[in-house]
Structure formats: C-alpha cells, structure tokens
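For this view, one protein chain was removed and the others were kept in their places.
Showing subunit A:
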Amino acid sequence: MVLWRTVRAVPGWILALALGLVLLVLPWAGLDFSASRQIQLTLILALVVSGLNLSLGYAGELALGQAAMYASGAYIAGLLSKAGHTDILVQLLVAGLGALAVGVVTGIPGLRLGSWSLAMTSFFLVLLVPDVLAIFPRATGGRNGLSGIQSPTLFGTLLDGTGFYLVISVVAILWFAVLRNIVTSRHGIALRVLKQSPVLAASTGISVFRMKLLAYALGAIPAGLAGALFANLDLYVSPEAFSFTFATTVLSASILGGSASVYGALVGAAVMQFGPNQSSGFQQYALVFTGVFLVVGGVLLTGGLARVCRVLVTRLDRMAQPEVNTVATGTGPAPNIPPYKGATLRIRDVSKAFGGNQALKDVSLEALPGTVTALIGPNGSGKTTLLNMVCGFYRTDSGEITLDGAPLHGLTSDGVARAGVARTFQTPNIPAGVTVLEAVASGRYTGHRTSVLAAVLRTPRFRRVRHEDLREAERMLALVGLDHLRDTEAVSLPLGMRRLLEVARALIDAPGVLLLDEAASGLDEHEVERLASLIRQIRDAGGTVVLVEHNFRLVLALADDIAVLAHGQLITTGPPEAIERDPRVLSEYLGVDPAPTAAHTSTDRMTGAATSGENT
C-alpha cells in the first residue's frame, strides 16, 4: 500500500510521458518491421479516435464524420506531395487546417439540432467521400485511388522508415499532450457541463452551439493529421480506406477505451488494431463482430476501459488511505462576502401565452441591489415561467425585462447569463465526473475568459486565471460550508449539499442578480438556516437576490419585498408584514378565507399548517 501511495504521488502526466519516451526509443530496441507498422497504424487510429472522443465523450454528441476528415487530410497531403511539397510539416499543417475547415463547415448544420442530426449528417459525409472523389477523377484518381505520392521529407532530408516512425510518434505524443491540456483545463469542465445539460451550460453563460462546434471542430484536427500521416505511410490512398467500416472501427475503439478519457483512445485503438483489424480470415465476420461489440459496449461498458481503471484506482486509493475517523465538518467561521454591486432587475408588463394558456399577464416586478425579493404563488401560477423568461429560455410576448437599464429580453439564454444573471435549479443540475471544487469553479467560465490555445500552451494568463478560479471556488465552498468536500465527486453529494453547491456556483462570479429557484426545498433545518444566513450575507454585501420559494416562513423571515403571483397575474407586492395579512394572498396562496373576527390567530395557525404542508 505504501508502494501504491508512492505511485499515486507521481502526477499522471509523468506516466504518459514515460510511455511516450519508450515509444520513441523502441526502434533501437530491435523493433521489427511488422510490429513497427502496427504501432504506426495504432497511433494513426488513436489520433482519429481521440478526435471523436472530444465530441462524443466530452461534448456528448455522436459524430461519425471523423472518417471524412481523415480522408480529407490524406488527400490533401497526397496532392501536396504530388505537387512537389513533400515536407511533412507543411503537409501536416495544411491537412490539419483543411480537416478543421471540413469539420466547421459540415458541423454547423448538424450541430444546430444535435443528437441524431449530427450523427446522420456526419454519417452522410462519410458515404459522400467516394462520390466527391469520383467528381475529380483526374486529380484524385477517383475510385482507383491516389498513387504516385512521393516519400516524405523533413527540412529537406528524406525520411527513412525509422525517421517516419519517429514523426508519427512525436505527432501523437504532442497531440495527446494538447488534448490532455484542454481536457483538464476549465474548457474541459465546460464541456462536461455541456454534456450534462445544455440548459445548465446556457445558464452559466456558455454558448451551447459554439461549445459543441468547438469540440467537433477541434476533433477534426487530429483526424486531418492522421490522414496526412497515413498517406505518407503507404504512399498510396484509396477511397476504401475511408469507408463506413473505418468509421465504425473508430467508434468501437472510442467506446472500448472510454470516450470520456484522454488515453482511452490509445488503448481502444491498440485493441482494435491488434485485434479485429489484424487477421484477414476474420474480415468476413468483422461487421458482425463490430455490431455485436457496439451493442454490448453500449449496454454494459458505460465509460469503457478508462472507467474500469478509474474505479480500480479509486478503490486502491481508498485502501491506501490512512483511516480518517473524524470528518471535519465545515462549521468553522464562514468568511464574509466582500461588498459588491448588484444590479437592478426590472420586469415591466411582461406577458406570455403558451397556445391558449395565458401563463403570465402584465407582470411587473423590481428587484433592487441590497434587497431580497421573493416570488411566491401556488403551483402553476407562473413563477418558474417568469424565471425562465428572465433567463432567456422563453421569449416574451410583450413587455420588457431590463438589468440596470439594459434590455435582457431578446438575448439568448447564455447572453442573459453573461449579462450577470445567475441561477440555481429546482432540481440541482450538476455535471458528472467533476469534483465539488471544479463544479463551483465552472461558474467563472465565461466571466473570466482564456482561450483554448492558452490552455494548450499553459500560458501565464491561463495559469493566473486557473489559480483565481480555484481560490475563488475554495472561498465559495467555505462560505456554504462544503470546504471539507472539495475533492469529492460533485454528483455523489446528497440533495441538500448539491443545492448549496449550486448556490456557490451561481454566486462565485458576483452576479448582478441571483435567482434562487426553490433553493430551500429538500433541505434539512440546519441547511435551511445556513442558506438563510447566506442569503442575508449576500444582501448585506449589496447583491440582488430573487427568491422563488414555497417555504412561507422562510420567505417571511428573509424577504424585503414579496410579490405574489396567482393565475399568471401579480395580485400584490409588499413587505412581509403586509403580505402576511393580505386577505387575497391568504385565500389564493394558502387557500383559506380568514374569518374577519379571529383573523390574527387563524392566520398564524394556517400559515404554520401551510408551511409544514409545503415542506413535506
């Protein structure tokens, strides 16, 4: 176990680097020709698979188009070579860019709908490859394939077999380093947020479409590189190499290795290359085998071999960990929220109809900095609809919504989030596969930008932003009392803690307006208390809080202003003392008709009853 702890103390990338070095010295360790060729083909396949992983594993979109991008890379490199540009670096650059262009152009229409649209358009793309080639038979050799590619050179010197082996290895190592840097950065977490739920992504200010396109287009680059390498390996390219069978091999390798992992692509590619692709007697059954494999893999192997490894590592970690008896609960003095400037949210005469159902009618509301505005009303009264309109998930039929005078209506939901509206959800929405700390830090994704390139190169700016991300997230966790759980997997938390985590995520970037959608439901007494004191702190710091809540007692205790909705209309607004005694509120919201004589006592009793009723 001590051994295991020592192993774990080594950062993961060291192991990967070591593997890379082994790969580089293999030619001098007596590697024979056929093994060398298999390794080169595995690396080429792994590059394509890792491109698919970006879109399938991280952005959650099945795309089969990698085969087409691979083909474009191969043909670009082949044609360049025939035109006399044999330098492998030039070919790699042009092929990568060409594949990127194909990815962007074909990704845009499919990604607008997502899911099967992308799967189908990209599938279609693969079947189009031979047709496109047939249109230019002179240049591409049509269905006969492209021959006459010259041997690759590097800086003017001809590459021999070993030299080309090294080129492939270096390209693969560099790409995996790039991928690893992207995936472990805030962009990788943003992709997981997107995979979890587009609604969540939009509410943290991530543009769903652009993020998906980013993943899909980035995934095209390694496919293009792989194509260029492949063309130079055999010095011959035929359309058959890019058939649908190849696309399914890539998919199988991705699922086998684990789509949501960096090095899973390598493992999956190795298994497919040394397994099914190897024996020619197997060819006949290859389709059947692949089909069965995809079914079994899809049903049983969620997460692939990478997941199996991860589970194993976690188990060993737990065994190796010295027993901790006392779990430190975060009851220490919570830090204060530094004063910040909230924004004024103004809703004026907003109406919304769904078909014949008038969900909201001429609702006006104002939430000021340094106050808590509560929105209450029975189920179906339009509270959530109003919230969704503020967040840009619904369009307003009429009326306007402004934040510090700037209109929010008409913005996309991610635009609203970037304008400074943060929210929590009725059902906590937390991405899988990230720690509590990362989940909270994801709230800063759009507020503090760094480019993907910066993440790849780990520039000083990127390091600074990441450092701030983590520091701020730790501060937020301390604030909500979850700091002792920072490295736990976020989705494994119980409901109450997940709600507090959402509040922390929403609060991390000092939002102009914080919308809490039934944040207290499902919390136990202590957690409600914690939440209440947190909300008071936010208010005292100058933030604007809008609270949609059923817990009437909590609302009375917290709110400065209460707006009561019923049947899509605002029936009254006012301070808690007034609302508590408003006869219309009592009849609409609490369902009682207070007798004029014993108004006070019966109200108290009914309020209590209603509150406990709502809590169950």
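One rule holds in what follows: contacts are C-beta pairs under 8 Å (C-beta built on N, C-alpha and C of every residue); 3 or more make two chains touch, one makes a residue touch a chain; residues count from 1.
Quick note on the criterion: contacts and distances are computed from a predicted model.
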Omitted chain (choose from "Branched-chain amino acid ABC transporter permease", "LacF_3 protein", "Acyl carrier protein" or "Xanthine dehydrogenase family protein subunit M") - UniProt protein name: "Branched-chain amino acid ABC transporter permease"
Selected residue (touches chain absent from view) among A:Asn388, A:Thr450 or A:Thr544: A:Asn388
Omitted-chain contact residue, chosen from A:Gly96, A:Gly110, A:Pro428 or A:Gly543: A:Gly110
Selected residue (touches chain absent from view) among A:Gly148, A:Gly161 or A:Gly298: A:Gly298
Contacting the left-out chain in the complete assembly, out of A:Ile255, A:Leu345 or A:Ala422: A:Ile255
Hidden partner chain, touching residue among A:Thr290, A:Thr450, A:Thr544 or A:Thr573: A:Thr290
Footprint left on subunit A by the chain that the document does not show: 60, 62, 106, 108-110, 112-113, 115-117, 119-121, 123-125, 127-128, 131-132, 134-135, 199, 244, 248, 251, 255, 284-299, 302, 354, 384, 387-388, 391, 393-395, 425-426, 517
